[in-house]
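The other protein chains are all here in position, but one chain of the complex has been omitted.
And then chain A:
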Amino acid sequence: MHRTVPSLPLAPSVKVKLINAGFQVASDLTDMRPLQLCKEAGISQEEAVEVLQMLRDDGQPHQQRAATESLTALDLLHQEQALGSIVTFCSALDDTLGGGVSMGKTTEICGAPGVGKTQLCMQLAVDVQIPVCFGGLGGKALYIDTEGSFLVQRVADMAEAAVQHCTLLAEDTEQKQALEELTVEKILSNLFLVRCHDYVELLAEVYLLPDFLSKHPEVRLIVIDSIAFPFRHDFEDLSQRTRLLNGLAQQLIQLATQHSIAVVLTNQMTTRVSNGQSKLVPALGESWGHAATQRLILRWEGLRRLASLYKSPSQMEATVQYQITVQGFRDASDEHRPTPDTSAVSSQLGNHSKRPRTEDLS
């Protein structure tokens, strides 16, 4: 209640009138009635009501909320364990990420052209739909495409391969029942697709995402492929671009934590020349590096494709090799696997058990 009037989230003209009338601190306003405030400050009646309502929300409920909202780390641990993660079907990469792409966080995938960023995003959009009894999340996905690289034939191939994978794993009746409903048609129907042509449409879509998520609560993954393309050529004013990108990053982090979903962004690489040498670095500038919680960099090394975990709060930095096969994003070693034995295949669904993790902490 020691908040000063200029710092309140009110319209600028209203603030000016309140200050001119002598109200300096929020506590000066608490016991006022609307009509009295209206006469003293010279603002309209609706504006007076708005001011007083804002103060009321700002005061007590905020303190109450503060008391209940502090979590202990133990609560957080339970929450994180219950959330699960989205497998990538490349077991080496899953191990590096600690089970897969984590929920409740934003992950950025940077990479050179043609290295497999879109392939990985499409694979994740399929993998998030694997039923819970197989160790997946059974959720839907939203794919925001800004580049036009989403090709539905490829997703259909990946969906087909994922269904076959689960068929080989199905053991008990619950899994077999879930398998009957898991068809390529269903996987494609649960994949929402939005095509944004420029940064304005992308920003508009992100502003409306909270409404979308409340209408479709089963969505557990949002992919933006790519976030770099619309922002790289339309801006003369780079500081404006940085402001917009920061706002975007904040909104996405908020969505990820509030709704416990995974947000995956794709970034491009740009050439930076320094000391006469040119290197490839992630695009969108240095400050964008802070935006995502986890950062994965995909690159070529000769004929091989490598994935490096570059930034993560919980996992160690590591580099693994992967490859893109007809079935999708896979480990580098399993090139020809006509009939894989079930034990090796089941390990690919993550190193945790096929059932959701039960409480093992007393």
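Simple rule for what comes next: a contact is a pair of C-beta atoms (placed from the backbone, for glycine too) under 8 Å apart; a residue touches a chain by one contact, two chains touch by 3 or more; residues count from 1.
By definition in this document, contacts and distances are computed from a predicted model.
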item: Candidate names "Neuronal-specific septin-3", "DNA repair protein RAD51 homolog 2", "AP complex subunit sigma" or "S1 motif domain-containing protein"; UniProt protein name, chain not shown; value: "DNA repair protein RAD51 homolog 2"
item: Contacting the left-out chain in the complete assembly, out of A:Ser44, A:Gln79, A:Gln164 or A:Ser189; value: A:Ser189
item: Positions on chain A where the hidden chain makes contact; value: 9-14, 50, 54, 112-115, 118-119, 142-143, 147-149, 151-156, 185, 188-198, 200-201, 203-205, 207-208, 211-212, 226, 228-230, 232-234, 240, 243-244, 247, 268-271, 280, 300, 302-305, 323-326, 335
